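Every protein chain but one is kept in place in this view of the complex.
Chain nomenclature is as follows: A and B, assigned in order of appearance, with residue numbering initiated at 1 for each chain independently.
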Amino acid sequence: MKSAKTTLSLKKAILGVTAIVGLAFSAQAQAEELRLLTWGGYAPDAVVEQFKAETGIDVKVTKSNNEEMIAKLRATGGGGFDLAQPSQDRIAGAQAENRIYKPMDLSKIDSSLFISSMLDATKTNTTYEGEVYGVPHIWGTSGLVLDTKKAGDVKDYADLCNEAHAGKVSYRLKRPTLIGFAFSMGMDPFEAYGDTAKYQEIMDKVEAKLISCKANVKTYWEGGDALLNLVRSGEVVAAMAWDTGGWKLNGDNPDVTFVAPASGALGWIDTFALPRKTENEEAAYKWINFVMRPEIAAQITAEAGNFTASKGADAFAEDKLKAQFQASFPEQDLNNIKWYPTVPAGLETIEGKVLDRVKAASSN
Amino acid sequence: MSSVSTLSGTAEQERKVPVIKLGTFLLMLPLLLWLFLLIILPHVDLLMVSLREKLGYREYAFSFQNYIEFFTEPLYWNTFVRTAVMSIIATVITLVVGFPISYYIAKVLKGKKRSLLFMMCLIPFWVSELVRTFGWMILLRESGVISSFLQWAGVVDGPVEMLYNDASLMVGLVYTSMLFMVVPLVSVLDTLDDSLIEAGYDLGGNTFNILREIVIPHAMPGIASGCIVVFMLTLGNYLTPTLLGGKDGLWFTEQIYNQFITRFNWESGSAFGFLLLILSSAIVFVGLKLSRQTLADTVK
Partner (left out) sequence: MSTQLDLECRQVVKSFGKFTAVDNVSLEIPQGSFFSILGPSGCGKTTLLRMLAGFIEPTTGDIRIKDKSMLGVPPNKRPANMVFQHLALFPMMNVAENIAYGLKRRKIGQAEIDRKVADVLERVSLPDAGEKRIEQLSGGQRQRIAIARSLVLEPALLLLDEPLGALDLKLREHMKVELKQLQHEVGTTFVYITHDQSEALVMSDNVAVMNEGRFEQVGTPQDLYYNPSTAFVAGFVGDANRWEGRIESLEGGQAMVALEEGGVIATSFAPGTSFSAGETVDLFVRPEAIVIERSKAAQEKARLSGGKNTLSGVVQNLLFDGANSRALVRDQATGHEVMVSLPQTGAFSDLKSGEALVLSWDVEKTRAFKATKAASQGIAA
């Protein structure tokens, strides 16, 4: 990982050079290009082509995740991309720390396209110093992906530590795992967001639980595909994962599906946010209004597997996906979804150390 | 008295040195730029970042806190020690496995067979490290090739998991490093005159003490440079420990990556990066001292 360390600070060094080269190109590229920093599946080729046909704008897609998005934007001071898609809980903190985003001009957005409750919630969560930095795009949950025949007894995250499934369990070593385990152990980490001491206490308990659970874990999965492989091959029968993963596997094997845990699935919303040095704001707004159209949003849902904040897109969604969704989320489970509130600064340090200690601990 | 005259000779040369011609300077410019922009500047930057402490949003103060934390928090220190020890073990295994192969290539095989075997060591490096590591995962996983073979052969009853432990990590590390050990060893063994080995036998030596007293002392610079490269590569490896090591091991580079990317803590990431540089250099230095080699011999 020496290289990653170097590249990061390298970026600053090369920035000057890039800027000069960039200047030469930007003049002509400006009008026709939208550089989008997003997640896999959020900008299907078909949608990109339709957008180009309609507006003449090329969309250059860079696939990433929350942490990398922030790292990339931080390295360039919010440059290099015209539109980013971080999760709603990761915007205000990053903005406070690094000033990498630009406030949204809500008048440029057609709010009638959005499910209004979701739009309002996202606006509230992404407000920093009175300005709104994000509007919702895609939402989903994380919970349990189970082989119901072999691991039907797993009802909550803590059940992953049942000895019956020793060596056949997997989850990520990332913050959603900490939060999920905290809830399943009967605590409420979101409530403790504002109280570092209390949060630390919760995390200490979660740490002890995860270390004692380590022997049960086959491996900590990193990429979504790796997990799908593990479950598909039967090496893993119960895992903490995203809903879409479970639904995808359900298509191949009806025994496997996504189950909302008893303590509640964790709900996330990925947003649209403008990097501070965006060079094509107009195109960014055009893209937002374009993909929020119900028929386009449905196409994205078909590709990514997750539902969007687009009003009326449900009508265009595939029946199978809808059926899977309804099977995983009966009424009370839907109401029980825990939506991530904005992450205050400092918590990530606490969580980081917990995750490191769990990873470094011996499994026996 | 020849040494005296040599000394005065260099002194005289040195007086002439400051006059660097413009042409020479221009010729050296790409190298200087490369050194400065890609090596020195990032490190200076890294050093500066590592020496500040975050007080609040965009508020920093000069501090050694990041370094102090490395030594006071057992987690970091243990991770480093584990990484270093594992790297040393991987280096030793690579040497033990690579030496006979190199000897065979350099001294036993001739002509076509020699190129063929050398090629076979090289070919795995034509694909990316990621693909190679996935290859090992396919072989070693519970539903993988080796497990299925063992079940088919009746050696084991149920599937065996060979991934996600230190042994599989070691296999991956050694495999990834092998070429970097074999190349310097082959080139240094190539320069060993066969008649020295014959002379050893002729004077009553057996295979073991010829190896110990003639072949290894001769190959020492190659062994040292191979070991340094392998050790550094292993210590700095990220992919293999993450993919093959699985749940037990936290590799130090993973720690640095985490600091930078998932914790947004560039300060301690930079400090760790620097500590990795310093501590690994120190280990190499001790290794060179113990084997009575000099860096100059090694890069010869």
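Here is the rule we use: a residue touches a chain if its C-beta (ideal position, glycine included) is under 8 Å from a C-beta of that chain, and two chains touch if they have at least 3 such contacts.
Predicted model, so just to flag it, every value in this text is computed and none were measured.
Q: Could you tell me which shown chains are touched by the chain that is not displayed?
A: Checking the complete complex, the chain left out touches B.
Q: Which of B:144, B:200 or B:222 touches the chain that is not shown?
A: B:200
Q: For a quick check of understanding: of B:75, B:150, B:214 or B:288, which residue touches the chain that isn't displayed?
A: B:214
Q: Please identify, in ascending order, the residues of chain B that touch the omitted chain?
A: 193, 195-196, 198-206, 209, 213-214, 217-218
Convention: only the chains that are shown with their structure count from here on.
Q: Hey, how far is the Cα centre of chain A from the one of chain B, in Å?
A: Here the centre of chain B sits 36 Å away from the centre of chain A.
Q: Using the touch definition up top, name the residues of chain A that touch chain B in the complex.
A: 1-6, 8-10, 12-14, 67-68, 70-71, 74, 94, 96-99, 167, 174, 214, 217-220, 222, 233-235, 345, 348-349, 352-353, 355-357, 359-360, 362-363
Q: Per the contact definition, I'd like the list of chain B residues that touch chain A in the complex.
A: 37-38, 41-42, 45-46, 49, 57-58, 73, 75, 78-79, 82, 141-143, 161, 163-164, 236-238, 242-243, 246-251, 253-266, 269-270, 273, 276
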